[in-house]
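With one protein chain withheld, the remaining protein chains of the complex are depicted in position.
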Amino acid sequence: MEIKENSFDRVSINLKPSHNIARPGMSFWQDAFRRFKQNNISMVCIIYLLILLLGSIVIPLISRFSISDQDLENTYAGFFTAGHWFGTDELGRDVLVRVWFGAGISLIIAVTAVLVDLLMGVAYGGIAGYFGGKTDTIMMRIVDIIIGIPYLIIVILLMIILKPGIITLIIAYAAVGWTGMARLVRGQIIQLKEQEFVLAAKVLGGSSSRIILRHLLPNALGIIIVNLTLTIPSAIFTEAFLSYIGLGVQIPLASLGTLASEGTGSFQMYPHLLLIPAAFICLTMLSFNLLGDGLRDVLDPRLRK
Amino acid sequence: MKNTILSVKDLEVSFDTYEGEIKAVRGVSFEANEGEVLAIVGESGCGKSVTAQTIMRLNPSPPARIKSGEIILDGLDIIGLEEKRMEAVRGSLVSMVFQDPMTSLNPTMPVGNQICEALTIHRRMGNGNAFKKAVELLDLVQIPNAGRRARQYPHQYSGGMRQRAMIAMALAYSPKLLILDEPTTALDATIQAQIFDLIKDIQKKTATSIILITHDLGIVAGLAQRIIIMYAGKIVENGTVDDIFYNSKHPYTWGLMKSIPRLDQNKTQALCPIEGMPPDLLAPPEGCAFADRCDYCMNICKEADPLFFDVNNGHKSACWLLHPKAPRLESICLGGI
Partner (left out) sequence: MPEDNALVKINNLRKHFTAGHGQILKAVDGISLDIRRGETLGLVGESGCGKSTLGRTIIRMYEATSGSVLFNDKNIFNMKKKELFHFSKNAQIIFQDPYASLNPRMTISSIVGEGIDIHKIYKGEERTARIYELLELVGLNKEHANRFPHEFSGGQRQRTGIARALAVEPEFIVCDEPISALDVSIQAQIINVLKRLQKELGLTYLFIAHDLNMVKYISDRVAVMYLGTIAELSESKNIYDNPMHPYTQALLSSIPIPDPVVEKSRSRITLKGEVPGSINSPKGCPFCSRCPKVMDICLENRPALKEIKPGHQVACHAAGQ
């Protein structure tokens, strides 16, 4: 390092203190998205789910077979026989189309679960958590009672009144499936409402709705999203299970559960009839679970490093 | 001539985060002598806690990484030591008391038992003897009714008492070196004074070497013999307590001294804070890290990191103002006045 003529000359002092922020501004969501993209497993899951979504819409549309067409000359066909890529079942119905249709049903269930959780679970838990006191106690006791009633019982009771089918499943979920989310959101809100930034908004004169919508919910959103992606596999499995035992989706619609049920009978001779729908169920549940893990790593403020 | 108990040379420690490498400690060298209190002073982010934790190899390793340097404690090469041997060193040769006594104690175990744990791990004392020694230690740190208190849980202790219990645990093995990381920051003023007196007392009784990490210059004035001032991962000045308070030669030290209002400060004068903020350690600047906050900044300061210049016997300052070619400053604000 050489010493020059002017090395020891005074540098003119900046009069304004430098409040520099070196890195570019990024909101919480942008930052989270960036880190999410770095997680390979999560990206694979997203791709899988996108394929599932596209497939379930496109394949039943473009296939020349519908889900109930019976190709009686080609029953129990193997892979790639007579235009049936995944073969056919005992009535000659094309397995490919039926499986993708069933995947679509599972996704519909997933969307329903999300909507119910959001509309009912978040709102209920948010109100109970925010108002506290007696309101909270009463609302949570109601939740405790609802949790005590098994989903299965509700479904069976509803089936006596309504016809069995996917609508019944949805109604049953709307009745009791949101309780987990409600409890979670309530806990989060209770914790958040004592934070100083919430107190500051109150002291500024903010109304309850402003505080809930602008301060509490956005900060609880991370946990809500993670919980949603983790309740979806459970909802999907429940539908598959109920359809498997005959309480869910009915003929002529096909769901992964009904397909699995039909495939069980001929498992010994034609294993693909059970294995294919089972594989779809497993992969889909696994994807949502891994996605949920990935999202939690990225959104949970406590894990941020 | 005092014996050197700890020698740190050119220590560099970085943290690998998803944003990049944070260079927390960028070449730190110092020594601690037997029976002496050495204070490491600096503000948050300067690297003082990281340095202390590195001496005990307590940094979580990822993301922390010791890039280079040497730490010799009582003849042992700490950086090269295997973990098993390091476990034997922690608690017995060198001990640490952390800042927050609330979270340092296990809430589910009585305090006496926690001290016993420290005793039985290293010396394999029988439980009966260990408990007796635990009570003696609580007595040493001036906890009244030590016998009864040893059976109580941490939540039954006040903040000051918990900190004393932590000090008792740290002293269980009469370590040669005791590191206190901001021991009084979380405590009230009157309790701080009690702990302050306790530390003085212990030092007199046990001749332990102490490294005191703090940002409070008041405590340093009363306790330390030597002081190291750290800024942005480096040492900027190093000397005896009189050197630093009455003859400081670094603009950052002057800035620190000036920003504390003295009890006799005139109210109509504004305080003289150091304007601006410490640099981002993800991308530390080329030259002196203090350059853009320094009232005396020169061209060379922006280009090159200053070398250590000797002021006198052991008093060193890393500032280009001390270079023989640098202009003289007539009225420099001296520390402490």
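Going in written order, the chains are labelled A and B, and every chain counts its residues from 1.
Throughout what follows, a contact is a pair of C-beta atoms (placed from the backbone, for glycine too) under 8 Å apart; a residue touches a chain by one contact, two chains touch by 3 or more.
This structure is a prediction, so every number in the text was calculated from the model and none was measured.
Participant: Shown chains touched by the missing chain?
Facilitator: So, taking every chain into account, the missing one touches A, B.
Participant: Touch as defined at the start, partner being the missing chain; which of B:10, B:77 or B:242 qualifies?
Facilitator: That would be B:242, which touches the missing chain.
Participant: One chain is left out of this view; which of B:220, B:281, B:297 or B:311 touches it in the full complex?
Facilitator: B:220
Participant: Which of A:91, A:119, A:199 or A:245 sits in contact with the chain that's absent?
Facilitator: Hidden-chain contact among the options goes to A:199.
Participant: Using the document's contact rule, name the residues of chain B that touch the chain not shown here.
Facilitator: Residue positions of chain B that touch the missing chain: 43-44, 158-161, 188-194, 196-197, 215-222, 241-242, 245-246, 255-257, 259-263, 265, 267, 270-275, 277, 336.
Participant: Mind listing the chain A residues that contact the chain we can't see here?
Facilitator: For chain A, the residues touching the absent chain are 17, 19, 21, 23, 25-28, 195-197, 199-207, 210, 214-215, 218-219, 301.
The definition used in the following text is that only the chains that are shown with their structure count from here on.
Participant: Mind checking the centre-to-centre distance between chain A and chain B? Centres are C-alpha means, answer in whole Å.
Facilitator: 49
Participant: Considering only the defined contacts, which chain A positions touch chain B in the complex?
Facilitator: Residues 1, 3-4, 6-11, 13-14, 17-20, 22-23, 35, 38, 305.
Participant: Which part of chain B faces chain A closely enough to touch in the complex?
Facilitator: My answer: residues 17-19, 63, 275-277, 280, 282-283, 291-293, 295-304, 320, 323, 325-327.
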